[in-house]
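Worksheet: the structure to be examined is printed underneath.
Complex shown without one protein chain; remaining protein chains in place.
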Amino acid sequence: MSQPYRLATGGDVDRNQTINFSFDGKTYTGFSGDTLASALLANGVSIVGRSFKYHRPRGIMAAGVEEPNALVETGDNAFQEPNLQATTVLLHEGLIARSQHRWPSLAFDVGEINDKLSWIFPAGFYYKTFMWPARAWRFYEYFIRKAAGLGTCPDKPDPDSYDQRFAHFDILVVGCGASGLEAAVQAARKGARICLVEQSNELGGQLLHHPEQIIDSLLPADWLKRTVDELTAFDNVTTLPHTTVVGNYGYNYFTAIQHLRTGVTPGSKTHNPRQRLWKIRTKQNIFATGAHERPLVFNNNDRPGVMLADSLATYINRYAVLPGRSILIFTNNDSAYRLAIYAVKAGAEVRITDSRDGSEGHWVKQAATMGIRIEFGKVVVSAIGKRKVEAAIIMSLSSNNAAVEGAAETVPCDLIAVSGGWSPVIHLHAQDRGALVYDKDVSAFVAADGFEDQPSICVGAARGCMDYKTSLEQAATAGANAAFKVGFGNDTPTNISVAETVVTGATSPLWMVPAPQGSRVGYHKHFHEYQNDSTVADIQLAMLEGFESVEHLKRYTTTGMATDQGKTSNVNALGIAAQHSGHDMKDMAPTTYRPPFTPVTLGTIAGRQHGPLFSPERKTPMCQWHKENGAVFEHVGDWLRPWWYENPGEDKHGAVARECMAVRTAVGMMDASTLGKIDICGPDSAEFLNRVYTNSWLKLGIGKCRYGLMLNEQGYVFDDGVTTRLGENHFHMTTTSGGAPRVMTWLEDWLQTEWADLDVYLTSVSEQWAVISLSGPKSRDLLRNLVDFDISKEAFSFMSMKMGAIAGVPARIFRISFTGESSFEINVASNHGLHVWKALLDVGQDFGLTPYGTEATHILRAEKGFIIVGQDTDGTNTPMDLGMDWIVAKNKNDFLGRSAFDLPVIAEQSRRQLVGLLPIDKTTLLPEGAHVTRMRDEPFPCSTLGHITSSYDSPILGRTIAMGLIENGRDLINQSIFARNLDGSSIEMMVCEPAFYDNEGGKSRD
Amino acid sequence: MINSSNQDSYSTQPLSIDTISVGALSLQQLPTSGKLILRGKPNDNAFTNRVSQLLECELPIKVNTVVTSKIGTVMWRGPDEWMIELSLDQVDSLQTDLIAILENQHINIVVVTDAYSVLRLSGQGAPDVLSSGCSLNLNKSEFGTDQCAQTHYHKIGIALRFVDETPTFDIFVRRSETEYLWRHLELACQTNAPH
Amino acid sequence: MFQIKCPYCGNREMTEYTYGGEANLSRPTRLESEDSLALTSYLFSRTNKRGIHLERWFHVFGCRKWFNVARNTITNEIVETYLPNEQPQVVEQTKE
Partner (left out) sequence: MYRFSAASLLRNAFSGHKNWPQQFQSVEPKQKYQAVIVGGGGHGLSAAYHLAKEFGITNIAVIEKGWIGGGNTGRNTAMVRSNYLQQHSVNLYDASIKMWETMSNELNYNVMFSQRGLLHLAHSVSDMQEIGRRAHAINMFGADAELLTPQQVKKWLPNINLNCRFPILGALLQRRGAVARHDAMAWGYARGATELGVDLIQNCEVTGFEINNGEIKCVHTTKGRIKTDTVGIAVSGHSSHLAEMAGFRLPIETVPLQALVTEPLKPVLNCAVISASIHAYVSQSDKGELVIGGGTDPYVAYANRGAFEEIETMMTAVKELFPNYSRLRIMRQWAGMVDLTPDRSPIISKTPIKNMYMDGGWGTGGFKTSPIGGLLMAEMMATDQVPVLAAPFALSRFESGKLIDEGAASSVAH
């Protein structure tokens, strides 16, 4: 029969919509409205997973996010998703689910041997063994890793897409149970902007399975409808079902995960994202997040068929599934009596074992009236049945809860429903360091009172309030109050929903059921924590071994460290520890609560930020042309720059050599648009430059350019570039491409804080200007054809700037050179960049104009011994180290970094200095980064003299060249030293001045 | 002959595409507009008066506001910084005029026409599209008529201008980062437009 | 995640700002720095305050202004923001 455990009537499932799904290859049917868990239960599937350590068979225990056992993998191939709780997977057509962490099958799992051997392997056993022989850990580890882990990671990129949204609200209400809805309605009525979030796909919380709960004389369904309708009518309310608030990062900043669709849409379009990350900024927050029921801890309490009482009620009333026929309820509080009533109504046989002495509560009385057998003062000491509960053993509990006594009765049953009390969901409060106190009445931790000035409050079950009437009152007050605090209306709620008062008996804590005297297994199978198989015995052992702090307990026993983060187990674990050490619960503190509340898909946080959207791929105005003309690109920061241009049949080496030679012998052109550019204006501009650069700027003539080095306050070079005086009070600064934002921020800093007296304005114009560097002996002849002014050597001297037109558009042209050849840096408005680039190409044909990339530039400048900041410097070099003493003004009182020159370290003898290096063998290319020794083949380990910063094969010189930062390098000029390969071999090289070509510099002035 | 607004050679807008629309949402790369950054002291009456006279509107001194005049719009960018957006062919003359009237004052006028491009996002749900990477509060009450703001979209800086109640926003973005923003917004439009 | 109130633009997410380190470090003049202690303590030494910390922030995605913030480094509460040429109103009392 299909769905043998489905009830004929009732529930929120749609029996007209059958859904086919598979679990471990077997196909089943369920109904629309089911979760995977409810559908599996309806089909009588009792084993769903295996536990982490002992591989014990496990079934479904809960009905929501607190489920520790029933973890499955869904989807195939790229759509595979491991470790999902069957209780939170919505059933959908074609759902493929698999059990995990078992081999070869769920039913017969070889790993179960661990359970047999569990008596040898208590908590932390792995710290005590696997140490022989020495260093054998990697061997053991191989097997241990295989045995550990749960699901498997997909091996293909995620085909799904994810969305992100930032949103601002006045009030965030988390949880749409009775409390959350009431709070939201109250606040909405006052006019505040509200975000109402519910992790389940349906609104209603507990009300969804408490069908007898009358509110405002309405049945729950009707009250829910009325309330939701009212909320929907407000346009100041945003309701987000199937959305979980996962993180409270403080100061009213929350993250939430919205599930936008279920199931797999193969080939799904990017516009149909699977999940959305919300970043929510609010002013007031109400946590109406309910409470999680706790299990009771007895021998074999993890057997399939042991379920949380209220979860079982959920399956019966919400999903119309009664997964057993004969239910033994084991409780220490009144709430489970509701289940008794539902279960009997659904046709089950029910018997109740209550550890308390008695209760006069409403439901207890009702259950008694219905003739349900209730036994007080008794406990389940053990579950019987390995793959499914077959019976329970019951004994009496001694008056101090310390022992069990009397005869053991075996009660046949196919389900044991347990309720060990309720733990309010205080996670969001606690994540933000909200104070917690132990509440005796609730037997759990709740948010501490006295935070009226705080923006967040817990209400309803989340505050430990376990009856609807008070919860609703509390919620209504909180809602009105929150609205009032954000400036809407007064703090008095209107038309509070009223529930009947229900008398309930007190919860009597029972952290663990004592093991019967002489029991062989003792506490070794009392699981307080299911997924990681943490038992009462483990806690006892840890404490015996000196792990007293609960944080130690957690880490030694791994309790609370599983995917459910101890939602059902943490309070019990504390109770057990308290009991064991003789502490009062009020002196115990839970371990730290941390985001996320429930696990969050990594891809959801990444959103669309991957591939080209990971970070901007910045392109210059001429980029498209480069692409179409064989450019191989280099990533420089976010920029894409042509590295070299590959002609058909060329390799990198050939292409770069061709480009270099073109510049040296004819003319080349490079896109230098990525350079940082800053417009500097104001009466104190020259003084400002004087302070940020090492050299003098006051006397620079208008229209003249000068190279400058910027130092940080430690006296080390951090950027360089050419700055030009456009007018008396007006300069144009260039910076390195990568350093542009940093330099701008740095300059603003000095201007706005330390030197606020200087009248200077800075404006970034990096992207206003496209820059084309035209370089080579024929550059002038070429350019002449395109400009409308005199560019002769006499009229337009080296290191000066002129404005005029090129190819019909305005330009600023700078006579500066980074290659050592006669060069023109042509700046035109970015939108003209491509136009001018193409115009140059047209005219350039006759001159052998060759576009060249960054690699050629680097070679050309190295031939000249020009540094690249960041390559030939590493943030620890002074200008003197770089052989650039000439750029440090001797007569200036102060500039940034100057003071540091007085530090002993700067004056030190053995500093590394930039020198040129010539391999004795002209064809040997020195490895960049190679370190240097004075002696050939000096055995490693040894000390370094320094390292090679730049190394190239120079086409014009027909040999390899290099530069390096070498200790006392300048003293070694004309001596030979040795670069050392990784294998220790030596390459002999000669130290020289860092300049290899046209050392007089005549060419660039040409 | 030489004219910075020489339209023919303005061949290279950052994107080759102009407009997409998805449902009610549209995203558009606006044709290049003229843009000037104006710097000066807001408490210097000589400065503000002269600028106001020339622009025929008050200089927006109030934080995050926009003033529209015959010449174009003036956006607040900081306590001593404004951006004037105007038609391309008026950039040179306005620059010249400003320089002339503000002679000998500590001010600065910089043309940034090409440094930024402007994307126009319009349609119901536009704030949600922007919110896919922008943390600014775009609720109507917080960001509406005559308002502008500089903020960020994921990793890049943007400036937003509220255009109309459709709602329509103009987004000023660095030229080289335009494509990044466009691609993000295009996908966000597809997600947020009702299907 | 805290917000910072830019003295010019108003409250914005911290993601719009960059941190600029401790405020009120006094940069020794050339002469003073010949006493190298003044210089090295300016360069390296930090109060690293547990409690109210005076620090600098830059509104990089906004008005591009530097300003100062008094922030409690234990709770991240922003007590005050003020301009570079101003003095904070908080006099540090709280240690914890």
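By written order: A, B and C. Residues from 1 in each chain.
In the analysis below, contacts are C-beta pairs under 8 Å (C-beta built on N, C-alpha and C of every residue); 3 or more make two chains touch, one makes a residue touch a chain.
What you are looking at is a predicted structure, and each value in this text was computed from that prediction instead of being measured.
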{"item": "Displayed partners of the chain not shown (whole complex)", "value": "A, C"}
{"item": "Residue among A:Ala107, A:Ile144 or A:Ile920 that touches the chain left out of view", "value": "A:Ile144"}
{"item": "Contact partner of the left-out chain, one of C:Asn11, C:Thr29 or C:Thr47", "value": "C:Thr47"}
{"item": "Contact partner of the left-out chain, one of A:Asp467, A:Glu650, A:Asp874 or A:Asp1006", "value": "A:Asp874"}
{"item": "Interface with the undisplayed chain - residues on chain A", "value": "52, 78-83, 119-122, 125-132, 134-135, 137-138, 141, 144-146, 148-158, 160, 247, 249-250, 253, 255, 279, 433, 522, 524, 537, 541, 544-549, 551-552, 555-556, 558, 561, 563, 565, 592, 594-596, 599-603, 605-607, 609-612, 614-615, 617, 634-636, 714, 870-871, 874-876, 900, 903-906, 908, 927-931, 933, 940-944, 947, 949, 980, 982, 984"}
{"item": "Absent-chain interface as seen on chain C, which is shown", "value": "1, 14-15, 18-19, 21-22, 36-37, 40-41, 43-50, 53, 55, 71, 73-76"}
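The criterion applied here is as follows: only the chains that are shown with their structure count from here on.
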{"item": "Cα-centroid distance, chain A relative to chain C, in whole angstrom", "value": "28"}
{"item": "Multi-partner residues of chain B (at least 2 other chains)", "value": "135-136"}
{"item": "Contacts with 2+ other chains: residues of chain C", "value": "13, 60, 64-65"}
{"item": "Chain C residues touching chain A - in the complex, by the definition given at the top", "value": "1-3, 13, 18, 20, 27-30, 33-34, 36, 39-40, 42-43, 56, 58, 60, 64-66, 76, 84-85"}
{"item": "Contacting residues of chain A [partner chain B, same complex]", "value": "161, 163-168, 193, 269-273, 279, 281, 607-609, 612-613, 615-622, 624, 639, 679, 681-683, 759, 761, 763-770, 788, 805, 807-810, 829-835"}
{"item": "Contacting residues of chain B [partner chain A, same complex]", "value": "1-2, 4, 6, 9-14, 16, 22, 32, 37, 39, 80, 106-108, 110-116, 128, 131-139, 142, 154-156, 174-177, 179-181, 183-184, 187-188, 190-191, 193, 195"}
